[in-house]
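With one protein chain held back, the other chains of the complex are shown just where they sit.
Then we have chain A:
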Amino acid sequence: MAAANGSSDLYSEMEVDAFRRLFPLRYHEQHLLKFVRPDARKLGNARDTTLALGAVASADGSALAKIGSTTMLAAIKMEVMTPTVECPDEGSIAIEFHMPPICSPLVRPGRPAEAASVISKQLSDAIFSSGMIDLKELCLVGGKAAWMAYLDIYCLDADGSLFDAALLSAVAAFSHLNIPVVSLNEDGRMVLVSEDNVQLKLEKQPVNTEKRKLKLNSPPFSLTCLLHKNYILADPTAEEESIMETAVTVVLDSSYQLVSLYKPGGPVHAHTSVIQDCVALAKRRVKELKSVLNEVISDMEVE
């Protein structure tokens, strides 16, 4: 009893920052009692989200996504390849997620972070299973040539909800993608046609006559929630993620159909009702993200 009293005295005398570092769980629970979070957000609210298209000039399509201070830079480079025998009229997409050591003090150089490969896999699963991209559209000459889209996503600042930010930047990069103009040369090989010699292109066999956009069917968006006791915290920061370990990621497409649901273990067992709450939060979030994306796209078109 005396010991308990002693520690409560310790709590009251301590400075806020020290308390936050020494007793992170208690610190957060104190906030949760009042239904706010240390950064003054409500439990179900996500952080400010911004998007910028065309952030990388050397890529065919690119986007920079920021959720709070979590920053993702996604860029797509297109290359011509020979399609596989199984799907001769389909292109292909390779998705890679990188966490360079600049992004977080936890990532050490040398071997890649474990989280990076997990998120790579999740991203390609979400993008392929949502059916956002028709791979047939990436075909150039059936059986001979098709596009290979290399999507590289770099995490520049890791402050929680990495998957959400990565997916957002990936979708935005695809919507910014301009498929370059190519033509067949004399040897029957594909050559890129630069913008200066469009006339020249017309004399040769144009395969892809003009720069075109990829059609995106109902792109997916996601929201990660943390479960802690009876609380649901949407869009957690890295600090929250390190303290409360049960996360649920909900991926919905633009028509609010469920694409994937991911709960990688954790100490809290989620009831069906909790999952439903998470999905409801995700729905609200997807609406927000859709308007953010549409806004930057329409801004681009005006320019």
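Criterion: a residue touches a chain if its C-beta (ideal position, glycine included) is under 8 Å from a C-beta of that chain, and two chains touch if they have at least 3 such contacts; residues count from 1.
Following the convention adopted for this analysis, contacts and distances are computed from a predicted model.
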- Of the options "LSM complex subunit LSM3", "Exosome complex component RRP41 homolog", "DNA replication complex GINS protein PSF3" or "Histone acetyltransferase ESA1", which is the UniProt protein name for the chain that has been left out of view? "Exosome complex component RRP41 homolog"
- Just one of A:Leu73, A:Ile119, A:Val141 or A:Val296 touches the chain that is missing; which is it? A:Leu73
- Considering the whole complex, which of A:Met72, A:Ala158 or A:Val268 touches the chain not shown? A:Ala158
- Item | Option touching the unshown chain, where A:Val80, A:Cys103 or A:Leu227 are the choices | A:Cys103
- Note on the structure: Note that chain A touches the absent chain at residues 56-59, 62, 69, 71, 73, 75-77, 79, 96, 98, 100-105, 108-109, 150, 152, 154, 156-159, 238
